[in-house]
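Structure in structure tokens, see below.
Partial view: only certain chains, each at its native spot in the assembly.
Each chain gets a letter, A and B, in the order it is written, and its residues are counted from 1.
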Amino acid sequence: MKPLEALHESLHKRVLVEMKGGRSFRGVLDAYDQHLNLVLSSAEEVVAEEVTPHSGMTLLRGDSIVYISP
Amino acid sequence: MKPLEALHESLHKRVLVEMKGGRSFRGVLDAYDQHLNLVLSSAEEVVAEEVTPHSGMTLLRGDSIVYISP
């Protein structure tokens, strides 16, 4: 199994995405590519314990991502 | 669906673009490429809650982008 296949198993499920610089997102994983660019729906952004809901899709750039966790 | 296809659905619609370093933009997405270079029109730049309107197009370099949201 390769890491991207493991990510495939999280499609359409809620994931936690930790970003560089202390920002994180929780949302449903709707799409990904080989750069780890991700699309989340129903996402919440968390910075310093402040939660901001996002409407619609949120596209996260892969090179700002530290880890992805269910 | 791939992330760039999700971005395609935001073409000609208003998006929020969060950049590295605490800068963000709101504007109409007029173009994008596979590096996530973006062109916004009718853009507003926000740094530390100070809003600066941009006339004409604004080209954002993809590698400074953290996320794109409607």
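Here are a few things to note about the model shown:
Everything that follows uses one rule, which is that a contact is a pair of C-beta atoms (placed from the backbone, for glycine too) under 8 Å apart; a residue touches a chain by one contact, two chains touch by 3 or more.
Quantities reported herein were computed from a predicted structural model and do not represent experimental measurements.
Every protein chain here is a copy of the same sequence, 2 of them drawn, and the whole complex in this file adds up to 7 copies.
Here, only the chains that are shown with their structure count from here on.
Superposition of subunit A on subunit B using C-alpha atoms only gives a rotation of 50 degrees, nearest 5. Touching subunit A in their complex are the following residues of subunit B: 1-7, 9-10, 20, 36, 62-63, 65-70.
Of all the residues in subunit A, the ones that touch subunit B in their complex are 19, 21, 23, 25, 30-33, 37-39, 43, 54-61, 63-64.
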